[in-house]
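The structure under discussion is supplied below as structure tokens; questions concerning it will follow.
Of the protein chains in this complex, all but one are displayed in their positions.
So, chain A:
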Amino acid sequence: MHRGKGMKFVGDSRVPAEKKPNIPKDYSEFPGKTEAFWPNFLLKEWLVGAVFLIGFLCMATAYPASLEGVADPTDSAYIPLPDWYFLFLYQLLKYQFASGDFELIGNVVIPGIAFGALLIAPWLDNGPERRPSRRPIATAMMMLGTIATIYLTWESVEEHDWEAAEEQGEIITDDDIIEVDQDARGYEIYEEQGCIECHGDQMEGAGAAGPDLYDLPYGAEDIAEIAVEGIGDMPAGLFDGDDEELEVLSEYIEANGQPDDGDDGEEDDDEDDNGDDEEDE
């Protein structure tokens, strides 16, 4: 580089007036089949990148990101789960030696040692050897860490109740809610017997507490049985009315809350309008 006396600049700037030619370096003398990054290698790299991008776009189009119902902090029955790449840390905290009194081991000691060692690996493994077989301790530690991470993630996935998780957090939109006949006797019983607390005031369900009761695959008698004896997570003995009430209730639920000839329910035009709307969609 030219320095000092005799240097010429562009105007009053510090940009040198003498231009360097823009010629790529010659790599033919480099060892092996070295090639230039620009533009030779970049072109090939972009071809591979394009294939990768197409695959990625296909995946993004075929599998949309999931979206559950809006956050409801009061739903205490929801089973939480972090994103998959945090599962190994989450799983670690479930073991006896890393939770409760030994919590510190699970949340500070083990992750601290693992990630700390990863961070300062060049100084822990500071010999000149690069081949994995010539530095067995470093190789073994890394293998151990990798296998442990994969194992913990696997276990966490295995232990998680995916079926229950799929049912919870569903989006409830206005379209899904059928306006039930709240003047019917069946609704009165539905309210009195506490069904309303887990299945919602429009029988639309309440998150993990209870599913919706629309279009159940049961007849009125089965529904009556379930109301008394429970099913799945629903305990037995919730219904404590008499047989006649049970019959009215189960028929009311079977009819999706729209009894045709309610004893003292009035059939008003609103109900019919709702029915028409749904057929239109």
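Simple rule for what comes next: a residue touches a chain if its C-beta (ideal position, glycine included) is under 8 Å from a C-beta of that chain, and two chains touch if they have at least 3 such contacts; residues count from 1.
Operating definition for what follows: contacts and distances are computed from a predicted model.
When the unshown chain is looked up in UniProt, the name that turns up among "ATP-binding cassette domain-containing protein", "Menaquinol:cytochrome c reductase cytochrome b subunit", "NADH-quinone oxidoreductase subunit N" or "Phosphate transport system permease protein" is "Menaquinol:cytochrome c reductase cytochrome b subunit".
Remark: the omitted chain is touched by one listed residue; of A:M7, A:V108 or A:V157 this is A:V108. Mapped onto chain A, the interface with the missing chain covers residues 10, 13, 15-16, 19-22, 24-25, 27, 30-38, 40-41, 44-45, 48-49, 52-53, 56-57, 59-61, 63-73, 75, 78-86, 89-90, 93, 103-104, 107-108, 115, 118-123, 125-132, 135, 138-139, 142, 146, 168-169, 171, 207.
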